[in-house]
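Every protein chain except one is present and positioned as in the full complex.
Chain IDs A, B and C follow the sequence of writing; residue 1 opens each chain.
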Amino acid sequence: MHIKIRAFGIAKDILSATTLSYDIPDGSTIQDLKSILLQDYPDFERLRSLAFAINESYVEDGNEIRQGDEVVLIPPVSGG
Amino acid sequence: MHIKIRAFGIAKDILSATTLSYDIPDGSTIQDLKSILLQDYPDFERLRSLAFAINESYVEDGNEIRQGDEVVLIPPVSGG
Amino acid sequence: MSTGKENKNDLIDIRLEVTPLLQSACREFIMADGAGAEVYFIGTVRNRTRGKEVQRLEFEAYEPMAISEMRKIAERALGKWPLLKVAIHHRTGVLDIGEIPVIIGVSSAHRNIAFEACQYCIDTLKETVPIWKKEIFTDGEQWVSAHP
Partner (left out) sequence: MSTGKENKNDLIDIRLEVTPLLQSACREFIMADGAGAEVYFIGTVRNRTRGKEVQRLEFEAYEPMAISEMRKIAERALGKWPLLKVAIHHRTGVLDIGEIPVIIGVSSAHRNIAFEACQYCIDTLKETVPIWKKEIFTDGEQWVSAHP
């Protein structure tokens, strides 16, 4: 299925892009997507953490991704 | 010996005066003065606390008072 | 019509601004007749970090989610403590030394609650709000806290 990936901060630097289109197997979870991304972009391994958001909210590793979702990569935040 | 007493807040109300001249025995301590004041003005007994200052600093109960000292009565403070 | 929800929103002021944050604007919202205590945290851009001289900071935010996460923090604070008002204002863009990335203000009847709640808000903001800070040095730059 087809999803959109959006990245901020260092995740944007690692992808060399703000948004990316991605094809992943139907029924993939956030955990599955994370494995795919780590394979394609090993630099993610070096981050202190990598969280994900869909619809402007954090999602858990087990969360299933749906066709057309925009999945946002949230590297370690550093506001304030 | 002769001392001066200065009072603030409720202590001023109890003495009905901002300053008072007082004669106390030579060699009196703060504790001695406190006993004298409590006898003369029993309302001091009702306060949560009564501290004393000489030369703009708190003094202990055992502190000896000297002729001519200005002893300041410090009822419970409530700044802020 | 959910009056409870509307009332709660009256107690919260969330802002994500590209222009300088003003302490006076924060206080204007925070003041309340029932308040005896106001506590403010102001984050400022330091000239040094880990022994290196900082030139400036750049803040990037995932804006709609940053706003919604800041609101969640304020709502949770209002749920934990009897506060009168909570304001969380954050800046984005390029900030020079001395400029203000964040101001948090809370008011309550009593001071201990206000201190606790204000510290909770800034501590949680730094953990959950999707905002990223890049430090610009004379000889390079880096995203703060990205790596262990």
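As a working rule, contacts are C-beta pairs under 8 Å (C-beta built on N, C-alpha and C of every residue); 3 or more make two chains touch, one makes a residue touch a chain.
These numbers come from a predicted model, not from an experiment.
S.K.: Based on the whole assembly, the unshown chain contacts which displayed chains?
M.R.: Result for the missing chain's touching partners among shown chains: B, C.
S.K.: Which of C:Lys8, C:Arg27 or C:Arg71 sits in contact with the chain that's absent?
M.R.: C:Arg27
S.K.: In the whole complex, not just what's shown, which of C:Leu11, C:Val39 or C:Ile131 touches the removed chain?
M.R.: For the chain that is not drawn, the touching residue is C:Val39.
S.K.: For chain B, which residues touch the unseen chain?
M.R.: Touch set of chain B with respect to the missing chain: 8-10, 13, 46-48, 53, 56-58, 72, 74-80.
S.K.: By the contact criterion defined above, which parts of chain C meet the unshown chain? Give residue numbers in ascending order.
M.R.: 23-24, 27, 31, 33-48, 97-98, 107, 109, 111-112, 114-115, 118-119, 122
Note that only the chains that are shown with their structure count from here on.
S.K.: Need the CA-centroid distance for the pair chain A / chain C, whole Å please.
M.R.: Whole-Å distance between the two chain centres: 26.
S.K.: Among all residues of chain A, which ones touch two or more of the remaining chains?
M.R.: Correct list: empty.
S.K.: Could you list the positions in chain C whose residues touch two or more of the other chains?
M.R.: none
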